[in-house]
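Take this structure first; my questions come after.
Of the protein chains in this complex, one is absent; all others appear in place.
And now, subunit A:
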Amino acid sequence: MAAVKYISREKLPEWLKALAAERRLLVPVEEGGAVVFRAYDPAKAPVFGSDATAPPKGSVFPASKELFSYTYGKEGEDAKPTLTLDPKTTAEPTVVFGSKPCGARGFLIFDRVYMGKKFPDPYYIAAREATVFVTMACDTVENTCFCHWVGSGPADPAGSDLLLTPVAGGWLVEAVSAKGEPLLASPALTDGAAKAAEAEEVKAKTRAALGEAPDISTSKEALLARFDDMDFWRDQSDKCISCGACTYLCPTCYCFSITDEGSGMSGKRLRSWDACMHFQFTLEASGHNPRPTKAHRLKNRVGHKFSYYPTLHDGLIACCGCGRCVKSCPVSVDIREIVQNAVAKAKA
């Protein structure tokens, strides 16, 4: 039986301070109207109410990560040039505190790509193993939430190490993984058994507020059937302005670009977030681009999440239903609508 604890609102700063003393602690804070994950500062109260504007993706997969630095050297006219590489594979022990279940679940999609047998990624693995997710279950749902469409829910523990559920006066704290359990040792936490029933009620009520999810179980085939239907994709992408907001705010978008940034004899190799909404994403050295228009690019984004990825990975949809791509899109492109349109067209 996993430990069940309780933390009161008053005691929370004590727990956070203790966590921050031993490792990097990232919490959602308000910055100029947006909510972003930043290193914990006891002077700045975290924002736990609504979901953060940007998910905690950068905690494990930074917007740009230095893979190694390089220096060329040359001793004397006839000597062979030397090359010194300094790889940066170590990761800082980190706790991500206060993400919603969807934000933590996003890394399950990453894991299959970067921790698989075929191409294990040492940078990702180091960061993933060094990071613990203390997640907060939702007690409200927004118009853009659709975690229940993709096999998740507002109290989904998958991808998290501890799960906190809001109850009167504080949160019930449940250990989800062995990695999370040591964090329960803080004296700020008390026994939570008496609050367990209330937490279950909150979970059930929040799940009920989402209502029934439409049946999108045929999305794999339905989207594939539309692959060559560019009129369909023109209609879906007409209003898209081809920016990267959806992609960069997505907890499951894992694509990257590699660039060498340096001058003269030294520099660094960076791995940076890339976005399939950008023209450069598939631009080939010849100048040819297999995805020349935004219709081709949006087709890829939706198809990847709801068809190609699940085909390769046991039906797992590469979307956690957080709704950021809908909510933060400058023109309100709605991925739910596109998937449903494809599903409906396949049935017709």
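The rule is short, and it goes like this: a contact is a pair of C-beta atoms (placed from the backbone, for glycine too) under 8 Å apart; a residue touches a chain by one contact, two chains touch by 3 or more; residues count from 1.
Simple rule for what comes next: contacts and distances are computed from a predicted model.
A chain of the complex is left out here; the name its UniProt entry carries, from "4Fe-4S dicluster domain-containing protein", "Negative regulatory protein YxlE", "Response regulator receiver and ANTAR domain protein" or "Glutathione import ATP-binding protein GsiA", is "4Fe-4S dicluster domain-containing protein".
One of A:I7, A:L26 or A:A54 touches the chain omitted from the figure, and that residue is A:A54.
Residue A:E142 is the one among A:E142, A:D191 or A:D215 that touches the chain not shown. Counting over the whole complex, subunit A has residues 31-34, 36, 50, 53-54, 62-64, 140-145, 235, 238-239, 241-245, 247-249, 257, 259, 261, 270, 272-273, 275, 278-280, 326-328, 330-334, 336-337 touching the chain that is not drawn.
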